Structure formats: structure tokens, C-alpha cells
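One structure follows; several queries about it will come next.
For this depiction, one protein chain was excluded, whereas all remaining protein chains were kept in their positions.
For subunit A:
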Amino acid sequence: MWEIISKALPQILEAGFKYTVPLTLISFFFGIILALFTALIRLTKKNGFFLIIKLFFRFYVWLFRSTPLLVQLFIVYFGLPYLKIKGIAPDGIKLDAFIAGVITFSLNTGAYASETIRAAISSVPRGQWEAAFSIGMTRKQTLKRIILPQALRVSVPPLANSFISLVKDTSLAASITIVEMFEVSQQIAAENYQPLLMYSLVAAVYAVFCTILSWGQGKLESRLGVKSNMKGSDN
């Protein structure tokens, strides 16, 4: 058994560092940017043209929270090649599997995380806005210097949860031909006829990755003062 593990583990880890980790990090990065943008747009009180943009982002969040991630992956990777747009993509939109993965995971993370960030911003007491306005800060300054730092502390635990979930969700990328950890374990299991051992091994690797991230989450939370107070943001 140890011989099989010692042979399979390096291949699984290699796939992890080559695909799972970059896919997670890149998707989460873009997902958070998208989430922040979406949350801010949805919280704006401006009307008129903004109302249409708000409705668009509302629809986006609804769409990605209401459909399975696997289906979203299939639509982006297998479906978009059939979307032929005259002048722009007459032969359909064909994406590299990794890019399709990044786009789908970013959009999915963005939809969920935008609700977390929106709730975190809304949870900052109105008095904080007023105190900042009262000393002459603009809305932009207030958001950047006063509201977002406080909202960040509130949103770290749920966002870290989303990040950990994303690590595990990337296993779905196997279904669009990305040779990440789960795909590699499937290939090895097909060769050595040891599915129980191989899938248990890849599960253990996922668990180790997630445990390290949970530890990092704890460190980040204590650094940002999430649990006990709001200390530590002077600059």
C-alpha cells in the first residue's frame, strides 16, 4: 500500500501545485474583486442609469447562486463554443479549459462573496458614516478609510469559508479536462485498480490543504482583531 501511495502522492501533489492551487488563488482573487464591485454597485443609492446596472448585478448574483457550479462549468467550457456572435466570435467562444475554469469559479465566487461583503458593509453602524462625513470626508474616503476596513474584519470568516470551499470545488474542474488533483487520482485509480486508496489519498491531500488554510484564517483573524476587537489599522 505504501508503495502505491509513495508513487501516486507526488503526482497528485504536482497536479495540486500546478492546477488546483493556481486555479483557486486566481479565481478567488478575481472573484473578490468582482464581489466588492458588485456589493458596492448594489449598495449605491444612485438611481437612473445606475438602476439598470444594479438590476444587472442583481440578476448576475441570482443566476450564479441559483444554478449548480458543475452546470456553470459545462456552459462556459462546452456551451460557449456554440455561441456564435457575428463580427465578434463567428466560430463561437472557445476557451482554454483553465481559462474557462478561472472564469466560472471567479463568477461563482463573486456572486456568493458579494452577498457576504454587502452584508458586512451594511453591518457597519450608520454612525460611522456620519462621523466620517462630519469631519469632511467624502463618500469615497469614508468607504476606503472607515467602512471597508471595518467590513473586512466582519467578512474575513465567511470569505475564508468561501475560499476553503473553492479549494474543494476546483475538483469539479476535472470534468472540463483540467488535470488537477482529482483528475490525476482518477487516472491513477484507472491504472492501478485501487479507487478506494486513490480517492482516499486525494481526499487526505484536500484535507491537508484546507487545514493549512483554516490555520491561516485563524492567524489572519487574530491579526485583524476579528474575534475580540477592532484594533490595529492605524497608518
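Methods note: contacts are C-beta pairs under 8 Å (C-beta built on N, C-alpha and C of every residue); 3 or more make two chains touch, one makes a residue touch a chain; residues count from 1.
Note that in this section contacts and distances are computed from a predicted model.
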item	value
Protein that the absent chain corresponds to, by UniProt name, given "Acyl carrier protein", "Gluconate 2-dehydrogenase subunit 3", "Polar amino acid ABC transporter ATPase" or "Iron-binding protein IscA"	"Polar amino acid ABC transporter ATPase"
Sole residue of A:Ile5, A:Leu25, A:Ile93 or A:Met137 that reaches the chain not shown, by the stated touch rule	A:Met137
Contact with the hidden chain (one of A:Leu34, A:Val76, A:Ile117 or A:Ile146)	A:Ile146
Subunit A residues that touch the omitted chain in the full complex	125, 127-128, 130-138, 141, 145-146, 149-150, 153, 225, 229-234
